[in-house]
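Every protein chain but one is kept in place in this view of the complex.
After this line comes subunit A, so read on.
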């Protein structure tokens, strides 16, 4: 039995974690949750820095923790890697020596370790930085070296703790794409902790939503994020998603509809998802004309009041594409009244091409 199986219960003053989680071999699972949901506690239990009151953990068939029989493998013997928010490269070692550190700690010879390190540095596009010290690297370069270092010992499970937080806005898409590619190439089993729905969408096969120490929802990333069932997932997700294939000017859905948008680090022909916020979607009774817009025919499924706006939830029309099911548009109550929007009515959703981002996807 490979992959990761965890059951853990831990109680502290004012907080209790109770989770039952499994990650298949080679699978990437994203854990989404608000602050205080227990994400750090979960990471602590997995990495061995915290001991739960009750729990069992097996990684790749190896028991690492079992409170019933007292099994507790210390962090350095777990084969569980961590890529944290900060790169934390060892400042006294070159980039190459940083990446070679893990293989060396496992007993590899210097030559073999450095060869592996060079290969990984090349994989993250940092081959030419091998001899630099961390102080001579930019923040983004440090992150890439840290990623290579985390992969170097071939961990049975890689923990990604908000790997894209605290990164420059312009460096984030490149790093996200790199993570996706490198993790896929290495067939790395990984657990990604994040509060960003987009990270989960791009990087994860499956999403687990954690709230107040419990798993409140889980499933394939796109389903959970497009049709959130828990209030928290709805709040963080809250994005319109359309799956398809990237092409030069945007995205083509499975049924051949062209969506115009800007590509974010994605190659033509790759599986992709078009992402736009419901606030960018306008609702029309007649098909709107002019301007670079994407227009879809929808059937109104529901109206959800959300403070100052009303969220118009779409369903697929009888004759139309099914991918519009679940799309949302945030409009003013006045617009709802003017247009006479009611569940069951046929309407048009329109969104400007400039509001649509096309991301590569797992």
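Going forward, a contact is a pair of C-beta atoms (placed from the backbone, for glycine too) under 8 Å apart; a residue touches a chain by one contact, two chains touch by 3 or more; residues count from 1.
Following the convention adopted for this analysis, contacts and distances are computed from a predicted model.
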{"item": "Omitted chain, identified by the protein name its UniProt record gives, among \"Predicted aconitase subunit 2\", \"NADH-quinone oxidoreductase subunit L\", \"Cell division topological specificity factor\" or \"Molybdenum transport system permease\"", "value": "\"Molybdenum transport system permease\""}
{"item": "Sole residue of A:118, A:132, A:260 or A:284 that reaches the chain not shown, by the stated touch rule", "value": "A:132"}
{"item": "Among A:91, A:248 or A:307, residue touching the chain not depicted", "value": "A:91"}
{"item": "Contact with the hidden chain (one of A:267, A:285 or A:346)", "value": "A:267"}
{"item": "Option touching the unshown chain, where A:7, A:22 or A:47 are the choices", "value": "A:47"}
{"item": "Interface with the undisplayed chain - residues on subunit A", "value": "47-49, 74-77, 79-82, 84, 86, 88, 90-92, 101-102, 105-106, 122, 124-125, 129, 132-133, 135-141, 144, 149-150, 152-153, 155, 159, 168, 170-171, 173-175, 177-178, 181, 265, 267"}
